[in-house]
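Note that one protein chain is taken out, while the other chains of the complex remain in position.
This part shows chain A:
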Amino acid sequence: MPPSDPSADNDELVRSRAAVRRTYEDIGDHFSKTREYAWPEVESFVDESSSARTALDVGCGNGRHAELLTEVADRVVGLDASRALLQAATDRVGDSVALLQGDATRLPLAAGSVDLAVYVATLHHLPSRSARRASLDELARVLAPGARALVSAWSTAHDRFDADPDADAGFDTTVDWTLPGGETVPRFYHIYAPAEFERDVADSDLRLVSMELSSGNCYGVVEPEGKRT
């Protein structure tokens, strides 16, 4: 049945996985220029990590965090759905990071092949709980026994949102990106309630080792559940 409400139609488009990817294709070059520096929370996680054979950045964007992983891993893989962002990453880290275009919910990596990972500010772009859960399970699958990953998502605790951080569930929203010419592109987000983030991780094949709220984001250190070293 065709939707009669244009905003509902647009809502469907924004929510689809392909639409999320196309959004980043449209804004990729400009977006990359505004994402120059690594986040301190990611720097701390990497600083505290043991050295690794293979490290992975899921949703690597322009490579700013994959760059950190090169300091502690023999081999770093950066995965992103957007070729525009991967092209920006090629300029920045192409010599030291293996770049792959791929989907965070269906990782093209063998089970247990990753010793260290970061999954920063990407989970919240997956437009359904089932997609978010699938990606957490996929992360668990590719992590070797004893491997650790840092997962982050935007949280209701952020000042920008007028939401109760103790609530059980977060909410979906779109946040516009303004291109240099003034055109705006809507970007889908699921804003996580902290309790909900813990619950999604607990329900997945990952185990939450520790969690903190920092700069309005949930940061969880996770490991694959049930895989013994």
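Everything that follows uses one rule, which is that a contact is a pair of C-beta atoms (placed from the backbone, for glycine too) under 8 Å apart; a residue touches a chain by one contact, two chains touch by 3 or more; residues count from 1.
As a working rule, contacts and distances are computed from a predicted model.
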Notebook entry, point to check: UniProt protein name for the omitted subunit, picking from "Putative methylase", "Trm112p-like protein", "Carbohydrate ABC transporter membrane protein 2, CUT1 family" or "Acetyl-CoA decarbonylase/synthase complex subunit delta"?
Noted result: "Trm112p-like protein"
Next item on the list: Using the definition of touch stated at the top, determine which of A:Ile27, A:Val46, A:Leu86 or A:Ala157 touches the missing chain.
Entry: A:Leu86
Checklist line | Options A:Ala38, A:Val72 or A:Ala111, residue touching the unrepresented chain | finding: A:Ala111
Check: Mind pulling the chain A residues that touch the left-out chain?
Finding: 17-18, 21, 54, 75, 77, 81, 83, 86-87, 90, 94, 98-103, 106-111, 113-114
